[in-house]
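With one protein chain held back, the other chains of the complex are shown just where they sit.
We call the chains A and B, going by the order they appear; numbering starts again at 1 in every chain.
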Amino acid sequence: MKTPIATSEQKQSIPKKETDTILKVSNLSIFYGSNQAVKHATFDIDKNKVTALIGPSGCGKSTFLRSINRMNDLIPIARSEGEIMYEDVNILNKNINVVALRKEIGMVFQKPNPFPKSIYNNIAHALKFYGIQKKKVVDEIVEESLKKSALWDEVKDRLHESAFSLSGGQQQRLCIARTLAMKPNVLLLDEPSSALDPISNAKIEELILQLKDEFSIVIVTHNMQQASRISDKTAFFLNGDVVEYDRTETIFTNPSQQKTEDYISGRFG
Amino acid sequence: MNSRVADRIATGVLIGLATIIVVLLVGLFSYILAKGIPNISWSFLTSPSSTVQAGGGIRDQLFNSFYILFITMLITVPLGVLGGIYMAEYAQPGKITHFIRSCIEMLASLPSIVVGMFGLLIFVNTIGWGYTIIGGALALTIFNIPVMVRVSEDAVRSVPSEQKEASLALGITHWHTIKTVLIPAAFPGILTGAILASGRVFGEAAALLFTAGLSTPKLNYMNWNPFSETSPLNIFRPAETLSVHIWEINTQGIIPDVEEVANGASAVLVLSVLLFNLLARWLGSTIHKKITASK
């Protein structure tokens, strides 16, 4: 993607590198029936950065994340207002082809959910759907994605074994790999390491830092240390409101809102 | 009466009632098998039945039973699986879905003789096929479709939603997700259900009486041309199945060895159904193990 020279962001005192916006969220509200899960969220998500969404359970952060690639469409009672601009389109629009959208905005879930297929076919599954049939091309993409997700060395000799033979952490990296194979622009991670042991968790974090050069990453996390270690910006959600959104450093050292400080310092949640 | 004594008596009665069921089954099975197996021989299974003399076999009836079952499942399984997918994945809660459910419920509760009458009215008389294998198979399809829809719907619904989400999140369409993720994952359940349903179809007689008929033309098992009148594969010929045969020789037949033939045929029928049951269990658990195997 061509990167136009950033102008407006500079006055927000985000220093050093020029930053571009990938998603512009404005006045986004999401409802489950009559219950409002996200209230008038407005903020920009940076390109090629890691944006963390933190907050106590049920604060709307996962709902928010799932609206970015329209996974909320699966819930019949969910509806949304406002807009999320992605380049020149509002992805919440009815006329959006959600299938094409999800290819560009990939998602990895909390619980590793590989298909009951071989490691290789977990990645080839979506490629086949997109008409990529040639074995050589598929082989290449499989290898490339597994390398990107730092799994290649561990599985290269057993690509045709069941994905269920992998450990939980490996399974999650496989899920990341199969999403990367779609060459998305945005990667949505919904608490990707909360179900994993500390070592696997560390590997995933390391991986996220490597991936941000190539992808814009939005990650929901319960783990505030994780947010502070890997993210560039952090949004703090509480009861559906975006209480504060700022550079991660600022959020964790000098938040402007009392509620944020209370949450960060562990007074609730 | 002391409540403790009442409790003891009641427990005894309940155990007694449960025992009745077990004794009943053991009794029935041992009776059927003890009476029937001595009559089963290679020649019994491979010689044609006789209309007047003793010593007839059940070759054609056995073939017809399997063939009608095969044709029935050929129609029912795709239709039932698609119907199950519709109910599990596409049906929106509302009046239409409610109506479809009512239709399925009604089909499920139709007495099989009524299904047979409908087949007689439509396939035999109105369309004018006469008694045919295809007419019988279509009647059995009506009888069987609610079971297949329910089995498929349950199997599709029991696929973890994470699997479906994973595929959709990769930018794969709903239909392709159904084809490549949901159906393969639901396959063991559907297969087990289909085999169990086969057992039910295999033993069904009332729906076939008026649709596939009580007779079988002379068959030439070397003739594989499905359009030839003497070919066993011809779906437009009458075909008496094993269960219909048991009914027929007992109520209308004049062969002197009714009991021997019926005993043997009953045992074959019950053993086949038993086999379907065992096969369903075995396949179900094997495939389940294979898919969820961690090594």
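The definition used in the following text is that contacts are C-beta pairs under 8 Å (C-beta built on N, C-alpha and C of every residue); 3 or more make two chains touch, one makes a residue touch a chain.
In the analysis below, contacts and distances are computed from a predicted model.
J.: Out of "Phosphate transport system permease protein", "Fumarate reductase/succinate dehydrogenase flavoprotein subunit", "Biotin-dependent carboxyltransferase" or "Ring-1,2-phenylacetyl-CoA epoxidase subunit PaaC", what name does the UniProt record list for the absent chain?
T.: Protein name of the absent chain (UniProt record): "Phosphate transport system permease protein".
J.: For the unseen chain, which displayed partners does it touch in the full complex?
T.: Within the full complex, the chain not displayed touches A, B.
J.: Using the definition of touch stated at the top, determine which of B:N125, B:S158, B:S228 or B:S285 touches the missing chain.
T.: Reading the full complex, the residue touching the unseen chain is B:N125.
J.: Among B:F70, B:W175, B:W224 or B:W282, exactly one should touch the missing chain; which is it?
T.: B:W175
J.: In the whole complex, what residues of chain B lie against the chain that is missing from view?
T.: Counting only chain B, the missing chain is touched by 3-4, 6-7, 9-11, 13-18, 20-22, 24-25, 28-29, 31-32, 79, 82-83, 85-87, 89-91, 99-100, 102-107, 109-115, 117-118, 120-122, 125, 142, 145, 149, 173-176, 178-179, 199-200, 202-206, 209-210, 214, 243-244, 246-247, 250-251, 259, 262, 266, 269-270, 273-274, 276-277.
J.: What residue numbers in chain A mark contact with the hidden partner chain?
T.: Output for chain A: 1-2, 86-89, 91, 93, 95-97, 99-101, 104, 183, 185.
In this section, only the chains that are shown with their structure count from here on.
J.: State the interface residues of chain B toward chain A in the complex, per the touch definition above.
T.: Listed in rising order, the residues are 92-93, 160, 162-163, 165-173, 176, 180-181, 184-185, 291-295.
J.: Flag every residue of chain A that touches chain B in the complex, lowest number first.
T.: So the residues of chain A in touch with chain B come to 69, 71, 74, 76, 99-104, 106-109, 111, 113-116, 125-126, 128-130, 162, 164-165, 175, 178-179, 182.
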